[in-house]
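First the structure, then my questions, so here it is.
Yeah, one chain of the complex is gone here, protein chain that is, but the others are all in their spots.
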Amino acid sequence: MSSGSNSLIQGVSLSQWVGGNAWTDTPWLAFAAVLGGTALTIGFMSLTAMVLVYAERKIAAHFQCRLGPMRVGWHGILQSIADSLKLFFKEDIVPTNTDHLLHALAPALCVMATLLALITIPLSPSISIANMNIGVLFLSAVSGLGVLGILLGGWSSNNKWSLLGAMRAGAQIISYEISMTLSILVVVLFAGSMKFSTIIESQATGWWIWRVPVVGFVAFFIFLISSTAEINRTPFDLAEGESELTAGFHTEYSGLRFAMFFLAEYINLFIASSLGAILFLGGWMPFHIGHFSTFNHLMDLIPPGIWFAMKVCGLIFLSMWIRWTFPRLRVDQLMRLEWKILLPIGLVNLAIAACLILSEYYFFVWNPL
Amino acid sequence: MNRTELLSTVLSLSTEFSPREKTDRPAVLAPVQGLTDLMLKLRDHSELSFDMLTVATAIDWIKEGKIELVYILISSTFKHSLQVGALLDREKPVAPSLSSVWAIAEWQEREIFDLFGVRYLNHPDLRRLLLEDDWNGHPLRKDYVDDFMLERPWR
Amino acid sequence: MEITGMTAATMSNTEVPVSSLDERIKFFQNEPQSALATQEYFVNMGPQHPSTHGVLRLVLKMDGETVREIIPVLGYVHRGMEKKAEYIGYRQQVHLTDRLDYLCALMNNWVMADAVERAMKIELNDRILTLRTIFAELQRIQSHQLWWGVFGMDLGAFTPFLYGFRDREKITAIFEDTMGARLTMNYIQPGGLMYDIHPEFPRKVKDFLKYFKPILNEYDELFTGNVIVHQRLKGIGILDGKTAISVGASGPVLRASGVSYDLRKSDPYGVYSKTQFEVPVGTTGDCWDRYIVRMQEMRESIRIVEQLIDNIPEGPTMVMKFGAKIRIPEGIYYNQMETARGILGVMLVADGTEKPYRLHFRTPNFNNLWSVISMAKGLRLADLVAILSSVDIVVPDIDR
Partner (left out) sequence: MHVFFRGLLSLFKGMKITWYYLVHPSTVVTQQYPENRATLKLADRVRAQLAFNYDENGFHKCTSCHICEEACPNASIHVIDRPKPAIAKNELDHFIWRLDSCTFCNLCVLVCPFQVLKMNPTFESSVFDQRLLVYNLTTYAGATGPVLMKQPDAEARNKLIEPRSVYDGPTALEGYHLAGIPPGLYEPTSTTGVPK
């Protein structure tokens, strides 16, 4: 996974856990580290997805005056485990006249893309699988792969609804990728780096969302919208749109393969939210207000991992809140929103950000320490 | 317009209308030939203006050997209604299609064709509406029998 | 590089339009060998589809996302109701009407009972009529609540669905107390009502109205005001008044198209003539108008119930007790009323025996569905879903 191109990937913190120059000295140790990293990532991924599914079901239920899962475990806390077990043991139905190879490949591709994207996310200063210096670029490149899985899944199902869903997803994800990248670029310009840890450290004195008063917020807003569209969630869930396309691209999937799509969807939610937290909300940096040093010290007491988790949870909650409140857009409105509204705003925003940096009218610094 | 006024207006419209007995609302009988023209007259008459075809159905009078087409027309402006009947031969029921007069008649006629077997001339798309395409017979005819008609099994 | 479409066009010696890019694209799309040529395809929407509200099947001829043609295929819940009606007595017919449009079972019961009563010339007392009117209006609110929820779900918002059902449940509970059933009540019988109302009924209805009025404003805030909803509904699925009349549309669909035709006003039955209410009428006849008309109708229904609930007259709830058999004098009787979806008519052909010679149901959804065909042509698939939902079809009502 990450063992190949050492020139690209620097400072793999996993190697530091193993100790010393593990990469060069003992190849089997390096191999074990990679294996362990992969296993850890997959474990983390499954766990996160389970927690997210449970959280989504509970939160959605309470938005809607329901209780949600209540039967398995205390307040249904084991519901996700029961569901995943069920999905494991379900029959894997493959319709006749489908392209069997691609049909089987599509969910794997989806999961692979999310897995690759997930390894770049640093969870705290000490926990990160691959802290690359091209983190942002790698993430946006790899997350674009996910759409291939969706397209293949829709196409190989040999079902017109699936195909429609896949086409919608393709058009949507490719379009919104542009806006998302534009908003990410703003932060990259500010921070002067594509490395996630550097971006986060550059926000020690203030988060990018308000360190540059308007530009940062606009970029965050665009990021929020386009990332919601990227991960196919309401109001942009046209690819699945159950009232229109029954289930969109995964209509013909069942059992474990469906579970893989499901997993990818929730991990994408996690990735998008953590990306938002890293780029705009300061990653694991604590919340500081100006010169209130007591308050700031208090904030510093909270460990960085918790800070990061809090921010990610906040963004995930926001995403769920939006999902369970809004209706869906139509496909042409979706495209209009991207190409006629978000893209121009994003471009102008990027230009303004560049001008601000060039003119060295540096930022309205919130708390000059 | 009350009942008698309405009826006299309709009857004065054409000599081919004849009043129909035993109905709870104003009703006339019309000949099948030229039904479309008569209906057009009823629709476009300024005082009647029956612009809505609410009911189009049929009754199978098996003893008389007739099928009666029943149209109930409503005027959306004057809110009055009229029942128009037309008697067909039960063995060879053929009637002109009214789908050019009221758009909905297309479906209603398909339904009547489906359930009574009335053939419509100049109908754009005369297929069965409710039953399967390969259904045998027309169920709302009084002499229709099939194996699946459930009676009380112990009688 | 040469586009294959260009060569095809030059080969067939057709003139390529030069006026605008759009026209040129259109030209090449129609050219069969062109690289831009599109292919229309058929797709079955239904019988098992989440937004056909039952087992309606629409065969769609699509061009990408655009719906070019709609061919409805009916009959998946055809139960031969009219045939069955010829085999059972008049008193038993009422329970069939429960199963037409199951969301306004009480109104359907009323139409059937009223048809029998008119045929037999039975005069009802004020208590029965007032109660029937209250029930009908409560049922209208209930039906519209469900429609609102389902409408939200069809537009992709799941939360309105549960809010709508939550509030509908409150009316259902009130009905359950009095009628002993939640959906298919069979409560309004020829000659009166099955039982007297539950002693708690007026209080519970008042409680409900008090609860529901602010909730309606909440509906507006959550859904009506939402900018996405505006985008999805305004100017979509326009049905002009003339077409609406010619397809025999009725109910909110007709009134949204600007035709103020409501049997409660124009041909008052029950005690509607004694109550004050407005008939909400739309202007353009698009989905948004149908939405607003229905929301407004809920408010008007609340008004009607409020006027009636405080002074329900005393009296018996069954003026004529029938045995199992009722005989109706010979003749054709047609009776129609305004249900939540439009005009439900019952044509009774009696021959003097205890069973009808022929019974025909004129159902509102049958005609309303026809209007969908003309409305949705050339729009997107998502619009078709919105239109279907705004027309508020109930499939058993169409198929009978």
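So that you can tell them apart, the chains are marked A, B and C in the order they are listed, and the count of residues begins at 1 in each.
Keep this in mind: contacts are C-beta pairs under 8 Å (C-beta built on N, C-alpha and C of every residue); 3 or more make two chains touch, one makes a residue touch a chain.
A quick note: this is a predicted structure, and the numbers were derived from the prediction, not measured.
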item: Option from A:L40, A:M70, A:A204 or A:C313 whose C-beta touches the chain left out; value: A:M70
item: Candidate in contact with the missing chain, chosen from C:E23, C:E218, C:D240 or C:E278; value: C:E218
item: Selected residue (touches chain absent from view) among C:Q92, C:N125, C:T243 or C:T284; value: C:Q92
item: Residues in subunit A touching the chain absent from view; value: 59, 61-67, 70, 321-322, 324-326
item: Interface residues of subunit C (partner: the chain not displayed); value: 88-89, 91-92, 94-96, 98-99, 159, 166, 169, 176-181, 184, 186, 189, 194-195, 198, 218, 221-223, 225-228, 230, 323-325
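The rule is short, and it goes like this: only the chains that are shown with their structure count from here on.
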item: Number of steps on the shortest touching-chain route linking subunit A and subunit B; value: 2
item: Chain whose Cα mean lies nearest the overall Cα mean; value: C
item: Taking each chain's C-alpha mean as its centre, the one farthest from subunit C; value: A
item: Centre-of-Cα separation between subunit B and subunit A, whole angstrom; value: 63
item: Distance between the centres, which are taken as Cα means, of subunit C and subunit B, whole angstrom; value: 24
item: Distance between chain centroids, defined by C-alpha means - subunit A, subunit C (Å); value: 43
item: Complex interface listing, subunit B residues touching subunit C; value: 22-25, 27, 51-55, 57, 59-60, 70, 72, 76, 79, 81, 83, 102-104, 107, 115, 128-132, 139-140, 144, 149, 151
item: Contact set on subunit C toward subunit A in their complex; value: 41, 43, 49-51, 65, 152-159, 162-163, 166, 222-223, 226, 228-229, 231-232, 380-383, 385
item: In the complex with subunit C, residue positions of subunit A that touch it; value: 60, 63-66, 160-161, 164, 168, 234-235, 237-238, 241-246, 324-333
